[in-house]
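One protein chain is absent from this view; the other protein chains keep their places.
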Amino acid sequence: MQKDDFSNSYVVEGKLALPYTYFAGRLGSTFLTTLRDQARIMGVRCDKCGKVFLPPRQTCERCLEDIRDKWVALESTGVVVNFTVVRQQDKHLPRKTPYVLGMIKLDGADTPIVHIIEGVDPDKISEGMRVKAIFAPESEPSILLINHFEPAA
Amino acid sequence: MAEYYGVDVADIFNTMKSRFRPEGAEGVDAVFGYDIGEEGKWKLTVRQGEMTLDEGGDLSGCDVLVKVDGRTFVGLNIGKIDAMAALGAAKLKVEGDFNLFAATGKLFTKYVPPGQEVEQEQELVVLKRTISVNQRFATGPVMGTFLKGLKEKKILAIKCPVCGRLQSPPREVCAPCRVRNDEWVEIGPSGEMRMLEYCYYASPDPLTGETRETPYGAIGILLDGCRKDEVFWHLLRPDQLDAVQMGIVMGDKVVHGSRLRPVWSENRTGSINDIRYFEIDQ
Partner (left out) sequence: MGYKNKNRHVGIVGIGETKFSSHREDVNQPEMIHEAVRQALDDAGLGIDDIDCVVHGNMELFEMVHQPDMWHTLGTGAYGKSAFRLTTGGTTGGTLVSGADNLVASGMYDVVMAVGFQKLQEGHTTGGITNMADPLWARKLQSGALTAQAAVKVIAEFGEERARRAAMTYRIIMDKHACKNPNAHRAFHLEWDQIDDLMAHSPPLIGDLRLIHMCSQSDGACAIIFAEEKKARKISEKPVWVRDHITVHREETLNLANNYYPIDTTHRFAAEKLYERNGIDNPLEYFDVFEMYDPSAWWGLDWLRDFFLLEGDAHIRMVENREIMIDGKMPINPSGGVISTNPIGATAMIRVAEAAKQIRGDAGEHQVPGNVEHGLASSFGGTMWTVLTMLEKETNW
């Protein structure tokens, strides 16, 4: 079989740059402004299945109940239920590597959130570790209003 | 004067002074005319970070003249009506320098109707981002051969061994015949213009985010050696937009379009930019 000739093949550099806008919506905005102005983390509870969701959502995706008004204040402490160590540096990452991304279940919540864990050697992190939120009220309104979590006593 | 949406047109003008933003007026030196139909006429002068407003009188000599009815004007100011929609429906007309009109949004803080100042709306969080990802596209041997041809000022087409159709830019296969194309043919470089897309609205270039100058012309050219639908897609020399004619084939009726030739770039890298544009060939 004749081999293909690739002498005319080359690579063209390109870029995809497009602006977009994310709307948090009423529920997401309440969550973020409460986080910013009161340093308080709010979840929502589904009365039907009893689950407390964080981040909050308008609908319990399991029962499809409308839970937008069922706010519950959560503790800013919780437990690491899973984690990974990010070691490969990339311009899109929020921290210099190596750093720890953890799944943290706050006290009072049934669903974990993903966040950065600092103040602990990446090789010493473990499931079950108690952590607390460190707030950054000066940040733009995103989940980085919590700057990171760190080990709690 | 009539009220629209519970707002008096005059109140919007009367509050301009207190809503004026000198920082938004930086670099703006112009006279804005507002012709609000039966509601009256206003003349706004912005100079060196200050504004003056005159009611009534002659609006000739304004740098930009905004003609709009009272209802639409109030709607625009309180956010009930979208400016582009109003322009589209010809409810709002802008004469003169359109960019100046577009800048008026920055000159003032938002108008708040009387009595609604204290009504606290929930803060709705909006995050703006630009995703920017570097990409590397492999040309493959077919597109690569074509792009290499452009470097040598040659426009190449690939030919279907079954139906004889030419494709340029080329594709590896002829889709209707489901066969691999195998023969290269040089076409053009001159040809007949068929379709002209006379573009007044420019979209941003996704590679740079820059918006090109308008108007410009995207064209379909039937290069010499090509037939039927085998047109080549490129740009027209911008100053010849009004000097060209489209070719037509309608049944037996054939009208020939303008003859065009490519203008090549000095530095050719094997890209679409190797041809700057096509111009009238005479």
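Residue numbering begins at 1 within each chain, and the chains themselves are lettered A and B in the order written.
Keep in mind that, in the parts below, a contact is a pair of C-beta atoms (placed from the backbone, for glycine too) under 8 Å apart; a residue touches a chain by one contact, two chains touch by 3 or more.
Note that this is a predicted model, so its numbers are computed, not measured.
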Residue touching the undisplayed chain, where the options are B:I36, B:L196, B:V244 or B:L260: B:L196
Touching the absent chain when the full complex is considered, from B:A2, B:A102 or B:V249: B:V249
Of B:G24, B:P141 or B:P169, the residue in touch with the unshown chain: B:P169
Residue ranges of chain B at the interface with the undisplayed chain: 82, 84-85, 87-91, 93, 124, 126, 129, 131, 135, 137, 139, 143, 147, 169, 171, 175-176, 194-207, 218-220, 222, 228-231, 233-235, 246-251, 257, 271-273
Touch residues of chain A, complete complex, unshown partner: 12, 14, 16, 18-28, 57-59, 61-64
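Note that only the chains that are shown with their structure count from here on.
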Residues on chain A engaged by chain B in the complex (per definition of touch): 4-26, 28-30, 32-33, 140-142
Residue ranges of chain B in contact with chain A within the complex: 122-141, 144-145, 147-148, 206-209, 270-271
